[in-house]
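In this view, the complex is presented without one of its protein chains, the others remaining in place.
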Amino acid sequence: MIVVMKKSATEEIIQSVATRIESLGLKAHVIVGTERTVIAAIGEKRDGEAETLSGLDEVDKVVPILAPYKVASLETKEEPTTVRSHDLVMGGGHVGVIAGPCSVENESQILESARAVKAAGATGLRGGAFKPRTSPYSFQGLKEEGLKLLAAARDETGLAVVTEVMTPQHVDLVSRYADVLQIGARNMQNYHLLQAVGESDKPVLLKRGPSAAMDEFLLAAEYILDQGNPNVVLCERGVRTFETHTRFTLPLATVPFLKERTHLPIVIDPSHGTGIATLVPPMAAAAIAAECDGLIIEVHPNPSEALSDGAQSLTPEQFSDTMNRCRAIATAIGRSI
Amino acid sequence: MIVVMKKSATEEIIQSVATRIESLGLKAHVIVGTERTVIAAIGEKRDGEAETLSGLDEVDKVVPILAPYKVASLETKEEPTTVRSHDLVMGGGHVGVIAGPCSVENESQILESARAVKAAGATGLRGGAFKPRTSPYSFQGLKEEGLKLLAAARDETGLAVVTEVMTPQHVDLVSRYADVLQIGARNMQNYHLLQAVGESDKPVLLKRGPSAAMDEFLLAAEYILDQGNPNVVLCERGVRTFETHTRFTLPLATVPFLKERTHLPIVIDPSHGTGIATLVPPMAAAAIAAECDGLIIEVHPNPSEALSDGAQSLTPEQFSDTMNRCRAIATAIGRSI
Amino acid sequence: MIVVMKKSATEEIIQSVATRIESLGLKAHVIVGTERTVIAAIGEKRDGEAETLSGLDEVDKVVPILAPYKVASLETKEEPTTVRSHDLVMGGGHVGVIAGPCSVENESQILESARAVKAAGATGLRGGAFKPRTSPYSFQGLKEEGLKLLAAARDETGLAVVTEVMTPQHVDLVSRYADVLQIGARNMQNYHLLQAVGESDKPVLLKRGPSAAMDEFLLAAEYILDQGNPNVVLCERGVRTFETHTRFTLPLATVPFLKERTHLPIVIDPSHGTGIATLVPPMAAAAIAAECDGLIIEVHPNPSEALSDGAQSLTPEQFSDTMNRCRAIATAIGRSI
Partner (left out) sequence: MIVVMKKSATEEIIQSVATRIESLGLKAHVIVGTERTVIAAIGEKRDGEAETLSGLDEVDKVVPILAPYKVASLETKEEPTTVRSHDLVMGGGHVGVIAGPCSVENESQILESARAVKAAGATGLRGGAFKPRTSPYSFQGLKEEGLKLLAAARDETGLAVVTEVMTPQHVDLVSRYADVLQIGARNMQNYHLLQAVGESDKPVLLKRGPSAAMDEFLLAAEYILDQGNPNVVLCERGVRTFETHTRFTLPLATVPFLKERTHLPIVIDPSHGTGIATLVPPMAAAAIAAECDGLIIEVHPNPSEALSDGAQSLTPEQFSDTMNRCRAIATAIGRSI
């Protein structure tokens, strides 16, 4: 890393910083500029030395050179990771589409949803059984009963079930029914939960936190990978900005940016990313054009009756049209859904 | 608009607010709820009454019902506006591509750029002659000499020249050489400038300010339209958020969101929207998939020698590849570039 | 709540929305404006109806009138809540100061810290035993050993121990040693954890998430209150914005804003709120002037040797000076620390 000294730093202080750097097992290389001195610390690791050094007297700033993540990095593994479950395949040129309602509400709703999204070409089924809700007074999901309904829908349709797990104690329970464990945006930095799914043998769909920087997102994945679970899918679902006309701001540049840094597949959630049903189809199409590895889209047989997220859910017909549009684009750029 | 009273508001105070509403020429309609009273003010105009009422005693908040813009609104004009200059056509199903260097640097650079982007399919030529630069010590553009070079490039290639005007006094000068006047993001709320280009007969490309809300963006367009110039093109070029891995965060949902509200064409600038050349092609493709009416892209014969914005400029070859990708997507969704 | 219809809504559709509102047990009151129709839904509850209605055809937007939180609201309880543990008192005119290192590192470090902050006037001792770290490769805390050291420091000094609990399974363990349970910013919406501390009899210090809206923050508190634990302290520790010169942006307006809405005490964390030790003293002073109910400040016997957060930690001397400055301001405005 590069340690930039303040202009006022004396030679003695510069020397003491260099000594401190060497005490961390690094090699200090002092470069005297015309107005400032900087010290290159060679042999940088990834464990918080930068933070320590930035607290030293007369240090202006510390600039890390290495990315802080390892296992997720393209520098560690060059070939793209492909995550599979049943017919759902994401990564390595395959675009997987996961669709279904925000919450599992009852048997007919989830079965009807599953049949519809399967017919339109989805290979994964989403649906919340344990629902993190902003208010304690909102519908919190059907819990295990919801998981059973999801499993039944998979058994009928063959769709891989993707559903959220909210707390470490539930990982075993959810794993009994689900095919892919989803970590919600609110839990992106719930490290005990990340470690728990890291010990699971199920693939994990990790949603980006609404104000997570890219390094934080990849380090959250690293918590899972570090426990031995290699099947992590990164999901961009929009970030919180000053914009209020959409529920979140959906930065599709996340896709090509991450592809230059990680081998993990990247999925886009245009439903949460916009919060408005009419904006979902064009943003789904745009995500395909940006070469994402998958989509996760909310579809409900009757959005205006939905117990949650009705405003951003597509009808089965709208979803089918969206799939057609996405397929046409994928074909045009040599990818397949 | 809806005036929401505080729980503590007495009947007397509620009455005084209603009286105030009626003094503004509106009709007050008091609705007593179970916990709060709200007053609907019927006959709402668009000139700041909401702001006034929100300062009254015991008023909790005021919710406007109408959008504050008029001429830009789809409610005023349903058919899409098509803006044309030479072969550059934006809106009404036509996708226009404007490309060229950040700054005009010299004759060979701008001519070479113009020929290359024309060959790849662009119909507009961008290039800054007056350059707003964050630092007074940076290159500020060739000024009138740059305008002359742009005009010469147009005369040779037929490309419409799109270039920035920074201050009202320069509108006449820039109009003598340019085909489309660009208002930069920093000047989106420079109202004297907006009025000056509103009096011009040249089309205006209005860039969104980096922290402008949608209503503010449309009201900036309204300043131009209100002066009688109907040819305004809205340009999304990215917003400032907590994200630092890209220069700005580019929210493509702007395209479908605006299309539900305004008849004006919407153009995307993936160069400033990302700030990184490798991210430009996928974001250009994504913008086409989101059904934008145009693109504006920085292209330089030799980006590493550029006097400004080299990091986000494409080479002519990269631009040509990008155009091919965009055309394939446009064709797939029934649009043409 | 107020349901605003689109301009295009027919009378038939308006009627169907009104019927839907009544089916939710509310009374619909249709108001025909000059350009739009709005429907007031009287009898609003706080459980997500707004979300449902906003998904209906031809509904433009839904504006809730009531705040979504109940128990935390001043409308429910007018007198300020005072939270106490040992000599630490926050709320009701009392300003409590919690200070200590980011992490517990070893016995001498925590004891030395405790003695120093006690001598300067703190009544609470902070120190992390379970540390949520962005990277899995960073120091994660001494865990139970750290808790034991904190308890020993309390036994010697009488300071109330404030320390973080990261996961529901640890609530019992941490409660055995700690006096106040801290919920970190990353876990503000970890609802199982909120419920678990809601069942505890220890006071809870709830940190605002870095992109949490005020309603979300108060609803997180509501999850705890709703389980029967009334002793919740709200902590503003800075939000994530486009600003990068400070670690977070610290909005002190949170203090007076919340005081108009909730009876819960509000504490400011200027250490995380700025991330830079030299900015901590003025921001601590400013927080006192804004009438906060407490401060939580990082103090380390030797910041440049700290295992975490060295750059934002004060030395004991700097902390003592800060306390003097804060006391002078508190006295000047009739408050006491």
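Each chain carries a letter (A, B and C) given by its place in the written order, and its residues are counted from 1.
In the analysis below, contacts are C-beta pairs under 8 Å (C-beta built on N, C-alpha and C of every residue); 3 or more make two chains touch, one makes a residue touch a chain.
Quick caveat, the model's predicted, so the values are computed rather than measured.
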Quick one: which of C:I13, C:V32 or C:A289 touches the chain that's been left out?
-> C:A289
Looking at B:K7, B:R115, B:R240 or B:R261, which residue reaches the missing chain?
-> B:R240
Chain not shown, touching residues in subunit A = 2, 4, 7, 29, 31-36, 38, 40, 42-44, 63, 65-66, 75, 211, 240-242, 244
Touching the hidden chain in the full complex, which residues of subunit B are there? Just list them.
-> 20, 45-48, 51-52, 54-57, 68-70, 132-139, 166-169, 186-187, 189-193, 210-211, 215-216, 219, 222-223, 226, 240, 277, 303-313
Can you list where subunit C touches the absent chain?
-> 211, 213-214, 239, 241-246, 249-253, 255-257, 260, 273-274, 276, 278-279, 282-283, 285-291, 325, 328-329, 331-333
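To be clear about the criterion, only the chains that are shown with their structure count from here on.
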Could you check if the interface between copies subunit A and subunit C is built from the same residues on both sides, meaning over half shared, or from different ones?
-> same
From the C-alpha centre of subunit A to that of subunit B, how far is it in Å?
-> 31
Measure off the straight-line distance from the CA centroid of subunit A to the CA centroid of subunit C, and report it in whole Å.
-> 26
Touching at least 2 other chains, the residues of subunit B are 211, 241-242, 244
